[in-house]
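For this view, one protein chain was removed and the others were kept in their places.
For reference, chains read A and B in written order, and residue numbers begin at 1 within each chain.
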Amino acid sequence: MMKFAVVFMLVLLLAPGLATAETSKELIENARAFDGGQVTLQGEVIGVMMRGNNAWVNVYEGGYAIGVWVRAEDARNISFIGDYSHAGDNVLVTGTFNMADPEHGGDLDIRAENFTITAQGAAILRTPNVIVVAISMILVALAIVSLVWLWRIHKGEEKIAPWPVYWR
Amino acid sequence: MIPSLRREDLRIIGFNLSKILFIVSIVMLIPIIVAVIYGEFEIIPHFLIGSSISVILGSITHHYWETDKEMELKHALCFAALTWIVSMLVTAIPLWTTGSTNSYLDANFDTMSGFTTSGLTLVPDIDHLSYSINFYRHFLQFFGGIGIIVISLTVLSRSELSSVLTFKGEARDIGIKPNIVRTARVILGIAIAFMVIGSVLFTAAGIIEGANLRTAIFDGVNYSMAAYSTGGFAPHSQNMLFYHSTLYEVIALIIFLIGSFNFSFHYSILSGRRREIFKNIEIKTFFTILLLSTLVISGLLLFSGVYSTPDVLFRKAFFQAASAQTTTGFGTLYPVQISTIWPSTVVFMMAMLMMIGASANSTAGGIKAIRIGVMVKSFVREIKKALSPRSATVETTYHHVEDTPLTETVAKGAMLIAFSYVLLFIVGTTITMLHGYGMSDSMFETASAVGNTGLSSGITSPAMPDTLKVTYIFLMWAGRLEIMAVLVLIGFTILGIRRGFRK
Partner (left out) sequence: MGLRKFSLRAFLKKNLDFIAGVSSEIGLCIGIIIIALAISFFLVFIKSLA
């Protein structure tokens, strides 16, 4: 308990002083220690939902995403939302961390005071792997051959049930 | 004395498995539609590889093991158990070759978790997963929720006897229609209807809550499939937290509660017998347990100071309890928070809810509410018997679609399955603890795997030991099949090894 209290005090004392951003993992795993304190998070935007004068921006960092409550005008400046074919905008968020925000249904979130887009995202161009395409073509050909072979041997043996009729 | 096994036994099982391989090969082609819509042409070859391998293996087994012999109970149970293993092995191919998981074992973990509608995942980066692969994961859950064999029966015509036997093997002991193939089609019809309703509701909620149309539609379909199948996969790593929305969570609650109802119950209600809602023992037991545990869990979380307002209690305590008991696994908090901020009594209660589960013959897992109801009734009967004069006969009935007398056989069957689940839970918890995890976390994670739930205390991650991944694959598989089919398969294998297969 004592050890925990010391770590807690250290975090409270050092966190605002350090310019480095916390990781999502740290924030989520030590939510109780960070609760109500000022935190900094830097990561990629992976989701934006406009809610009147505010917006939810989900910021992804190191395998975890955290919801950040921002002003709507800040969210409107976001150009790219990260997904498979896009690298989302990189943002730097400073704000109050809540382990279970009572105003947001108990969600773990950050209420942003400063929200800066540090780098704009971009579309990611993905090209097919030639070897994979070649293997798939060979296997498809083999599959078709094996089906034709099977069909020729067992012609007429298999019965397929008629298409379902639900209202009978 | 059990007679020795014959090679014909292997042929019967192998021949029937070939048909499953053909069905699964079609399953792997469906996400190609999503890949085309989202322009992910580089993903298409991966689905073609998986599908082709499945077709080639199916053709070979179909040809070399062809037989016209009928399945007996032992074949049907082994076939049902192997169906899930074979389906897991082939459907894992696209997940692995696209690099969506770190290894082939991880891909198998995810496909078993998908088919068994568990929802535990080892995909390291869901947020950047391709749309087609993401859809594929949810589609597997929807498919597995209805039942691989049930779906196969809607397409393939099979003899009545074999079908009934395999149906039981897949824990679908149900007779809506006199014809088993038509029963399977009714089940599929009900599932598709609710899936469509869910997709519309989720999409509308997504748009209302400020998501863009593209995300709202994609998420709507996927969340709906995962919710109806009480699966728990989500297209985002934050799971239900992504939307930060009460509306979205309420819709999820409605769809996964509906998904956790018995197919016979659905059929009764949808064909006009709506009084069943107030009479059905399974529905009454399920909601009584859910509401009582919500009261206790909410109370503990409130009085221990974790949460303080009614809406927070509803969105965190009730949502998680309902998600656990319906064995869905949707979460509105990060997995690690369950073990770090919730009291251990609550963690234990959640584990118990996951073990109890929802309705039999639904998409849910666990011991099932009907068995709990039957066990409680038989305990009450025993007490009544003890208090009655010797000459008196105490008769008990329970209502499930129709009034059924509570016989010794029914009570014994329920207790046997409950005991098997508890045994799996103890073994799983012990193995997890042997890997160095704490007791309450181990209990929570094991209950989640055995009950096919998918809530996590943070143990399940790509970094977890391979032996534990294999253990959880086994637990999810055994839990989904209600253990019996798996035990028969193990017995079949041991018998085959000890005495060999005669010609």
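Please note the rule applied: contacts are C-beta pairs under 8 Å (C-beta built on N, C-alpha and C of every residue); 3 or more make two chains touch, one makes a residue touch a chain.
What you are looking at is a predicted structure, and each value in this text was computed from that prediction instead of being measured.
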item: Sole contact to the chain not displayed, among B:Met195, B:Leu290 or B:Leu475; value: B:Leu290
item: Residue among B:Ile192, B:Leu213, B:Ile277 or B:Ile490 that touches the chain left out of view; value: B:Ile277
item: Contact with the hidden chain (one of B:Ala317, B:Ile372, B:Ala449 or B:Met464); value: B:Ala317
item: Contact residue for the chain not shown (choose from B:Ile60, B:Leu105 or B:Ala193); value: B:Ala193
item: Missing-partner contacts on chain B, residue numbers; value: 193-194, 197, 250, 253-254, 257-258, 261, 266, 269-272, 274, 277, 283, 287, 290-291, 294-295, 298-299, 302-303, 308-311, 313-314, 317-318, 322
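Methods note: only the chains that are shown with their structure count from here on.
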item: Distance between the centres, which are taken as Cα means, of chain B and chain A, whole angstrom; value: 25
item: In the complex, chain B residues that touch chain A; value: 25, 38-42, 44-46, 48-49, 51-53, 55-56, 59-60, 62-63, 66, 97, 124-125, 127-131, 154-157, 181-182, 185-186, 188-189, 209-212, 215, 236-238, 241-246, 306-309, 311-312, 315-316, 332-334, 336-337, 340-341
item: Touch list for chain A against partner chain B, complex; value: 28-29, 31-32, 46-51, 55-56, 58, 60, 63-65, 67, 81-85, 99-100, 102, 104-109, 126-129, 132-133, 135-137, 139-140, 142-143, 146-147, 149-150, 153-154, 159-161, 164, 166
